[in-house]
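Note that this complex is displayed minus one protein chain, with the remaining chains in position.
Chain naming follows the written order as A, B and C, and within any one chain the residues start at number 1.
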Amino acid sequence: MDLSLTPEQEAFGATVRAWLKTNIPREWKPMGSSEIPRAEQYELLRRWQHALFDAGFIGLTWPKEYGGRGLTFMEELILQQEMALAKAPPILNVLGVGMAGPTIVAWGTEEQKKRYPAKILSCEEIWCQGYSEPNAGSDLASLQTRAVKDGEYWVINGQKVWTSFAHVSEYMMLLARTDPNVPKHKGITYFLLDMKLPGVTVKPLRQITGEAEFNEVFFDNVRVHESQVLGGVNNGWAVGLTTLMYERLTLGFGLQVRLRIALEGLIDLARRMEKSGRVVTKDPVMRQKLAQLWIDTECLKYTGARAITKLLRGEMPGPEASTGKMAWVDTHQRLQELAMEIEGPYSQLWKGSEWAVEGGVWPQSFLRSRANSIEGGTTEIQKNIIAERLLGLPKD
Amino acid sequence: MDLSLTPEQEAFGATVRAWLKTNIPREWKPMGSSEIPRAEQYELLRRWQHALFDAGFIGLTWPKEYGGRGLTFMEELILQQEMALAKAPPILNVLGVGMAGPTIVAWGTEEQKKRYPAKILSCEEIWCQGYSEPNAGSDLASLQTRAVKDGEYWVINGQKVWTSFAHVSEYMMLLARTDPNVPKHKGITYFLLDMKLPGVTVKPLRQITGEAEFNEVFFDNVRVHESQVLGGVNNGWAVGLTTLMYERLTLGFGLQVRLRIALEGLIDLARRMEKSGRVVTKDPVMRQKLAQLWIDTECLKYTGARAITKLLRGEMPGPEASTGKMAWVDTHQRLQELAMEIEGPYSQLWKGSEWAVEGGVWPQSFLRSRANSIEGGTTEIQKNIIAERLLGLPKD
Amino acid sequence: MDFGFSPEQEMLRATARKFLENECTSGFVRARMEEPAGVTDEFWAKLAEQGWLGLVYPEEHGGSGLGFVDLTVLMEEMGRVVMPGPFFSTVLLGGLAIREAGSPAQQKEWLARIAAGRARTTLAWTEPSARWDAAGVTCAAREDKGGFVLNGTKLFVLDAHLADALVVVARTGEGKTPEEGVSLFLVPKGTRGVEVKLLPTMDQTRKLCEVSFKDAPVPADALMGVKGRGWPALERVVERATVALCAEMCGGAQRVLDMTTDYAKIRVAFGKPIGTYQGVKHKAADMLVDVENAKSLTYYAAWAVDENAPEAALAASMAKAYVTDAYRKVAGAGIQLHGGIGFTWEHDLHLYFKRAKSSEFTFGDATYHRERVAQLINL
Partner (left out) sequence: MDFGFSPEQEMLRATARKFLENECTSGFVRARMEEPAGVTDEFWAKLAEQGWLGLVYPEEHGGSGLGFVDLTVLMEEMGRVVMPGPFFSTVLLGGLAIREAGSPAQQKEWLARIAAGRARTTLAWTEPSARWDAAGVTCAAREDKGGFVLNGTKLFVLDAHLADALVVVARTGEGKTPEEGVSLFLVPKGTRGVEVKLLPTMDQTRKLCEVSFKDAPVPADALMGVKGRGWPALERVVERATVALCAEMCGGAQRVLDMTTDYAKIRVAFGKPIGTYQGVKHKAADMLVDVENAKSLTYYAAWAVDENAPEAALAASMAKAYVTDAYRKVAGAGIQLHGGIGFTWEHDLHLYFKRAKSSEFTFGDATYHRERVAQLINL
């Protein structure tokens, strides 16, 4: 057991650090909370990701022939940590890099693998994820969007929801039902869908923060060529699952470090704010809460290190990989609640109030954090999965 | 809405108070925690209950003709409060008074009603409850103890478990299966079982406190006369449910006041103990926990008052009656956990240690409190019941 | 002892339920959220017509002379529809302060107008320090030419932009304790040197303002009660307003529970209504316990303030501590059990979630009130 790095890894970290020092855009303002790309930042983030790509600091674990670096998860982890410490901007094409790319690399034809991954990394083509539907929330496999074969084309009709980035995406990872006459998991196909095809309509979905980070996407007789099927007809459930597993792991690294940034922001906040005339960090009750968040945040790092160690050893990730999301959600939501508690009445002041603390960023990230326990599988579903897959408890 | 009492009720309270002042046995030592009668106190408690009976301070709401006073729940509540304030000993025949008596009054033949209730109140005959079985925990109705008709007698074979007081009881409320060929709720009969009948064997069951408060009871061809059936053959489920409802309400009054006594004991403890050289009640973190317990304990009182008001008005008790047990369990278990936290390392010293705080009573009541969320229906089952019966959520 | 509502109170509830379901629909609330006023003159007139603006004021001042238990019923119903507008600020803050501390002339001048819907008021108390104790009052009232001159900044002032008069908490002097020297002033709209600025808020159904005083002159008769002795009256007002707020929160929490159980009965996942799953059932049961307990403590507190019971302050703090946590938990669980739909702007859940949050930090959060409980029970 050893948490220290090899000289080569140290050197890689130093290279990243040095590069970040001079390349983080001046216009970028870290906001002291877990950050989700916001519409007004898209252009800046697009340039930022392209710069990362040019420098070779993205897609580290992807094969070289498809635009990656062919490195290990260790370098990925080091990169993520350095980015976090430097409070670097997030990646804009997060679903492309975290999900679409690895899935295409895993399941794609040689042609697909040559066509898509590199442009995902460079942010030339942004991807969104077409999984969720209004009537299939937690029960993803009950999706109803239909694809019917017509010559060389599939004709798609239906609706997706909660589609982040749909309005700026070039492509969508689309799950559609191609055989309604078999059990629900078996009749689903995974399509690489061009968002500019006729019949695709994107409608922003306003959320409780007042912003429209998500969208509804409607398909009205959208004709997709059969070459855009990924991993074979009616094999979409298996293809989609790969992505989900991969998503949890790589997003996991990033989540922990961004949580750490948020926590440092919170502690700064606590040092500045007062309750009943006493600085918040000097209040014994608040110290307990802050310390617990510190412990929980650090814990995610070591749980992550255990999971990566298994990956690096070529073993299957164990329970520690799957519990990470639940622990992250719980910690992040508590962190955001505590920010509200620290701000007290100030938490009520929205951006635009000149009295709002830090421009009102915390109330907004607090509201956004409520979705953490819903998006990417509700906490309830996560617990079912953990109980059934990891603990072997019987299915209902 | 009015929490104050009528002059008559005030007078009744004064009478009780005056009587308690001179009649609480000198040997009785309140122990500062929610109290369960302990084996070594049985004789004292038997005399105590008989004295209460002679004074007319028990069975207040029972009909006069069966040994009761024919009063309302209001007088019962006042009585319970005065007993609590005076730190009076608990009632020994708690299952007889809380469950058996009211059920017999509700369902019994005139003969049964003349025979049993008065002796329950006077503590001449102690009752135990034969519901739980080893393979029918939460799923009570799946009980397997069999009763087979043989002439005028029913022949009982089977086993009960978690039977408090079985070793000192004269009678048991016994649920046994009399028809195995109908759905499980429909083939159960309620018997008034004489514990001295041949074939009844009581075996103490040691629990995690080291004491044997509960028993296993075995039936080996026990012959019970058919006159001992209560409420009709195969009607036992309905009869048993009455008792459970009644139990929750009347035990509820007592539970709240005993919780209040325990809380006062806990606060006394906190005033005496120190953490890192500071009196516990001056520690801001502990003050939060103590205040929360105070609030939760008081809350039970007002929730109870709402339930009683409905009873007094002749309405069905609403949600507030059913949520009481869950809230009580949660509050009491937290109270006991807090006692351990306050004692710190002292919580490890068991009775017999001369360094043990208050003779080691808290660690023992802490351990005992773990059963609160299991006995009388687990918290999980309570939540199912609340969700289904009160909120109307669908059954599985 | 009778710890339930009277037939008259149940009738008030039924009337209020029906009125608000018709008049204060989700569409109405959302329209008001987008506007500075947060209320329409028409709606306000109807509240007056119902007699609710003067519900707890004496009949001699045009009120109905009812008590806080009655008000509790009304507040629950208002919370149930997250009613926007200056009801709370006018009736429970400004108006109640006038009732508690105002001179007979001030009461006569203002209460009847409030009850009739012809005047709106509020309380300018907290400052940028966001303190709830007397030490937080630093806004200065200096005696000058037979009157006073106010200087300082008040923050988080509810609906000040709508108020015809502000009750201003200011310091006229220093004493042995921070409570000494606190005075209340009745400052009408348009007073020179008073600037009101509306601030964007997370809970758009509650409008908060900054009120700044720059050498604002007020006449001697603006003083409410005895100079430097305003704190006890303020405490009484806040205690009562806190109880009313708790009732409003109870109503909101109950509504979230109702919406959630309704949804759990119809939303299907994995072939069954989600309410079939214990994961949902157990959370719903927890919500019910929270809601019922919240009500018990609130009703008790309402009774205690009505009776001027010695434990009224304790009862109010117990209620605020519990109800704050309960509403926050219930509103959060409501969103969680609704899943994605509960996170949309379109669904009403966020209105409750945000109201729960704004209420949490009004008059002190749960931690603050637990510490107060600890003090009041002499820990």
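Operating definition for what follows: contacts are C-beta pairs under 8 Å (C-beta built on N, C-alpha and C of every residue); 3 or more make two chains touch, one makes a residue touch a chain.
Remember, predicted model here, so these are calculated numbers, not experimental data.
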Task: Displayed chains contacted by the hidden chain, counting the whole assembly - done: A, B, C
Task: Touch with the omitted chain, as defined above, among A:Val16, A:Leu60 or A:Met74 - done: A:Met74
Task: Among B:Met1, B:Val16, B:Leu79 or B:Val161, residue touching the chain not depicted - done: B:Val161
Task: Contacts of chain A with the absent chain, listed as residue ranges - done: 1-5, 9, 74, 77, 267, 270, 281, 284, 287-288, 290-292, 294-296, 298-299, 302-303, 305-306, 308-310, 312-313, 319-320, 323, 326-327, 380, 382-384, 386-388, 390-396
- [ ] Since one chain isn't shown, list which residues of chain C touch it in the complete complex.
- [x] 277-279, 281-282
- [ ] Against the chain that's been left off, what residues of chain B make contact? List them.
- [x] 132, 134-135, 137-139, 142, 161-162, 205-208, 210, 274-277, 285, 340-341, 344-356, 360, 363, 367, 370-371, 373-375, 378-380, 383-384, 396
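Keep this in mind: only the chains that are shown with their structure count from here on.
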Open item on the list: I'd like the Å distance between the centres of chain A and chain B, where a centre is the mean of that chain's Cα atoms.
Closed with: 52
TODO: Could you tell me the distance, in whole angstrom, between the mean C-alpha positions of chain B and chain C?
DONE: 41
Open item on the list: Which positions in chain A are in touch with at least two other chains?
Closed with: 285
- [ ] Could you list the positions in chain C whose residues touch two or more of the other chains?
- [x] 280, 367
